[in-house]
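To start, the structure itself, in structure tokens.
Yeah, one chain of the complex is gone here, protein chain that is, but the others are all in their spots.
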Amino acid sequence: CTGCCSETCFLTYETNKSVVVKSWSVGIINRLVQLLIISYFVGYVFLYERAYQVADTAIESSVITKVKGFGKINSKIMDVADYIHPPQGEGVFSIITNIITTDNQVQGTCPEVRTHLEHFKPGFSSFLSISVFSLKGRITGVCNTPVGYCEIEGWCPAEDDKKNTTTMAEFVNFTIFIKNSIRFPLFNVSRGNIQGDNFKCRYDKLTDSFCPIFRVGYILNELQQDVEKLGGEIGIKVEWICNLDEALDSCVPRYSFTKLNSPFEKNKVSKGYNFRFAKYYKALDGTDFRTLHKAFAVRFEVMVTGTARKFSLIPTVINVMAALTSIGMV
Amino acid sequence: CTGCCSETCFLTYETNKSVVVKSWSVGIINRLVQLLIISYFVGYVFLYERAYQVADTAIESSVITKVKGFGKINSKIMDVADYIHPPQGEGVFSIITNIITTDNQVQGTCPEVRTHLEHFKPGFSSFLSISVFSLKGRITGVCNTPVGYCEIEGWCPAEDDKKNTTTMAEFVNFTIFIKNSIRFPLFNVSRGNIQGDNFKCRYDKLTDSFCPIFRVGYILNELQQDVEKLGGEIGIKVEWICNLDEALDSCVPRYSFTKLNSPFEKNKVSKGYNFRFAKYYKALDGTDFRTLHKAFAVRFEVMVTGTARKFSLIPTVINVMAALTSIGMV
Partner (left out) sequence: CTGCCSETCFLTYETNKSVVVKSWSVGIINRLVQLLIISYFVGYVFLYERAYQVADTAIESSVITKVKGFGKINSKIMDVADYIHPPQGEGVFSIITNIITTDNQVQGTCPEVRTHLEHFKPGFSSFLSISVFSLKGRITGVCNTPVGYCEIEGWCPAEDDKKNTTTMAEFVNFTIFIKNSIRFPLFNVSRGNIQGDNFKCRYDKLTDSFCPIFRVGYILNELQQDVEKLGGEIGIKVEWICNLDEALDSCVPRYSFTKLNSPFEKNKVSKGYNFRFAKYYKALDGTDFRTLHKAFAVRFEVMVTGTARKFSLIPTVINVMAALTSIGMV
């Protein structure tokens, strides 16, 4: 039977000769090895890794947020249009908790707020003190050394950001509403995080874990975070782990919170998060003037992750075959 | 031949004794099983899963958008600087289609617009009615019960967001230009979605499917979405599926559209998407006043996904070996 072109030869079946060893010790080892292999397939491959399902983690996610609440900074009532940046309700947004304003700045020359000596100290909080190094042209060069001030050219009067201020106390009572819709493109399944139309609920991990409205104070409490020592970045994680072989109603999000700036807690820079913006005005004679705001804020980031799994025939067959082959049953 | 140190023993080859079973029935089953295995490898592993290629889905993507068009809201002509938030041409942006403005607000006290009774109805659209629950301090406590109004402290006069307004009709004629560049870092291949310099085209899935300029009305039509009942969130998907074994010119994007808020269509909250922002002014005496805008908008999200595949020797060899081994040819 050398050539395989004859019909006889094509329809033969070649298999291995086998020997049966009758030995208690070898037999026990053989069965133990088979047990180990079966355990691996059942416990790890099927139950833990769920090899009978295919997974989709490439979710399409869309987040809209809406913050509510009133606070008072420098004796002015702040509403959402005042303290949210950006205003459009994005998944990443900053709530201003404190502001140092510098009113009526106009283009001109004026003395720097800091002394000349201070320029040479390492300093991060003041962009003015940095400017002497990087942009010498903006320092006019006139320095009144007895008093210790140098003249700058720019928006005047210069900002003095060392004023003492207090954090907006009402911040903890603000609420953040999160509207999140996701889609698993592999399975063409869409889900939203809102059930029903009850918008008076407040999220609580024990009593109301599906409510999409979060009190800021609750989040800070969960993170064991003192509002006065706020690092400035808080993540709100929305995690969808869905088994699409079960009822679709069980595909719900799980919320958790995380301090995004935790790696920086030992750095001085972690003390807070701030940014500057200005409101621009025009005087009657057409001169531009502005109010510079140094805003201390807390930044929230809604982070959505998702995994959906669904039974799939081919990986199931392949893995069952692999299991059976490896214990010698096929 | 017990020790393996002798040269003779090292160069021996141990193989299994095999038996050739000459049986038509067993032979046919044997060949059928081999056919099944070959089909699996050829059909699923090679053709469907493309195991001879490596895939890169970790794309670097950058999106810049530019909206054009003019509309009229409350008899004022709105241009792009008026209706786009944020203005920088990001991949996620909102086009304002309607605005309720509250002019000349100053810090002070004034009657709330809603009646006292209304506060106790569940209400999402008004942040004022929520405030009575969460921020009682801002309600001064003075309530003129016969008339039914309570006094608030804050930006006055209070907003009345129940005015009837109509959606900017010209919105459907706006165009969205999308400039998307992607890079597959594994293969160091960069691609952009613009061919040539024809910027007078309009995207049409049949006649001009590579044009990067999208008419809003076309998108709404594709989604079978009435502009008056807009849910507020539209995804523009840019999908790159590239076979880098073919000519690079065939690595082009495919566009599609999706209603991101579709999971919320049964919720009342899905009726629209709105946000508030303010424009700040200064009176001659230095008093701050503002115009509060409640903007009804449609949010567009450009979502880029990509997969590039390219031939790779090692996975091909491994899979061919696996196929041959499993049918007993190696």
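Odds and ends about this structure:
By letter and in written order, the chains are A and B; residue numbering begins at 1 in each of them.
Following the convention adopted for this analysis, contacts are C-beta pairs under 8 Å (C-beta built on N, C-alpha and C of every residue); 3 or more make two chains touch, one makes a residue touch a chain.
No experiment lies behind these values; they were computed from the predicted model shown.
Considering B:Arg183, B:Lys259, B:Arg276 or B:Arg299, the position touching the chain not shown turns out to be B:Arg183 (whole complex).
Which of A:Val19, A:Leu206 or A:Ala247 touches the hidden chain is settled by the complete complex: it is A:Val19. Contact between chain B and the absent chain runs through residues 1, 8, 10-17, 58, 60, 62, 64, 66, 68-70, 76-77, 79-82, 86-90, 104, 170, 173-175, 177, 179, 181, 183, 190-192, 194, 196-200, 279, 281, 284, 314, 318.
The chain not displayed touches chain A at residues 16-24, 26-31, 40, 44, 57, 85-86, 92, 94, 107, 122-124, 127, 130-131, 134-135, 137-138, 153-155, 232-233, 235, 237, 258, 260-264, 267-269, 273, 275-278, 280-282, 284, 286, 290, 292-293, 297, 299, 301, 303, 305, 328.
One rule holds for everything that comes next: only the chains that are shown with their structure count from here on.
Each chain gets one centre point, the mean of its Cα atoms, and the points for chain A and chain B are 17 Å apart.
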